[in-house]
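A single protein chain has been removed from this complex, and every other one stays in its place.
This part shows subunit A:
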Amino acid sequence: MDPRASQPAFIPGAAELLAEVEAAESLLDQRGPAGAAAPAGGEEADLLAHFEAVIAADAKIEPRDWVPAGYRESLIRQIAQHAHSEIVGMQPESNWITRAPSLKRKAILLAKVQDEAGHGLYLYSVAESLGANRESLLTALHDGKQKYLNFINYPTLTWGDVGALAWLTDGAAVVNQVPLCRSSYGPYARAMVRVCKEESFHHRQGFDLLWTLSQGSPAQHTMAQEAVNRWWGPALAMFGPPHRDSTHSEKSMAWRIKRFTNDELRQRFVDITVPQAEILGLTLPDPALAWNSERGHYDFTPPDYEELKRVVAGNGPCNRQRLARRRQAHEQGEWVRAAAAAHAAKHSREDAA
């Protein structure tokens, strides 16, 4: 039976998020306010005033515009962390490509993992437009100097985990990333429009996978439920520490790199996810989860921030394995990069002759 036959037509909250991506995209196409006027002088104060005026007018900063050093550093840090998360994030899922239960699921997973590589590359490209060098970003990742998202350091124990990871952590990523489509840095905003549109496929295929398992045999339903139990905490923690403890949030919001606090985004994720879990016929592992009509939001237990700190610092269940495999892939790929460069050099000499 085609599982799609009795599938719900839409996932609550998902259409609304995609509409926001499209709204952000059409804003990019419009002529921005105060866009073109170049700063008159080379004085730092003038340049800063111009930069602040562009931000205040909600226009975009573009490559080669003068920006304060802190703006550049914050963006590179955030974009690199995101790019690294995409690249290392291929691992928990690529593990399952050969073991996916059908040709259809293998093909879907392969496309998803290919997208993750693509997202990483869009983002490294954005970082390079800010003057960062790709090789040095990779070195910082390999040396543990730059981080990636917490959830990637948890194992995907069963096929159910592949679905729960996609539904919950890609769902959280979409909530986190949709506002970044309106980020003040133009190339980042444009890249995030692409990422969000593709991420929405990841989110939906995860929901579809879990829905199929949940409707299956009792053992399959249990597999789905246990996976959701494992991934709920890491997904909630993805939004980072609470706003009061967040090191970078305040400035990033003033510069309109970010638009909402970690807590606002986490709440939004919970509000979107609870009705989805009901449709899936699965429960979320939080006894405190309840609708609060006064606030107009769901109450929930915050994730374990101490665990988040430990995992980001390098002491999660899979950190060492993930990083070792990343380094190994890069090192073992060196001969390919060298061979292609040698081939290109040889042919450019032949062309010149």
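To be clear about the criterion, a contact is a pair of C-beta atoms (placed from the backbone, for glycine too) under 8 Å apart; a residue touches a chain by one contact, two chains touch by 3 or more; residues count from 1.
The working rule: contacts and distances are computed from a predicted model.
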Item checked: Which of "Thiamine biosynthesis protein ThiS", "Peptide/nickel transport system permease protein", "Ring-1,2-phenylacetyl-CoA epoxidase subunit PaaB" or "Sarcosine oxidase subunit delta" matches, in UniProt, the chain that is not displayed -> "Ring-1,2-phenylacetyl-CoA epoxidase subunit PaaB"
Note to self: With the missing chain put back, one of A:A15, A:L157, A:A313 or A:A344 would touch it. Which one?
What the structure shows: A:A344
Next item on the list: Among A:I79, A:V126, A:L213 or A:A235, single out the residue that touches the unshown chain.
Entry: A:V126
Checklist line | For subunit A, the residues touching the chain missing from this view | finding: 36, 38-42, 47, 62, 64-66, 111, 114-115, 118, 121-122, 125-126, 128-129, 133-135, 187, 190-191, 198, 331, 334, 337-338, 340-341, 343-344, 347-348
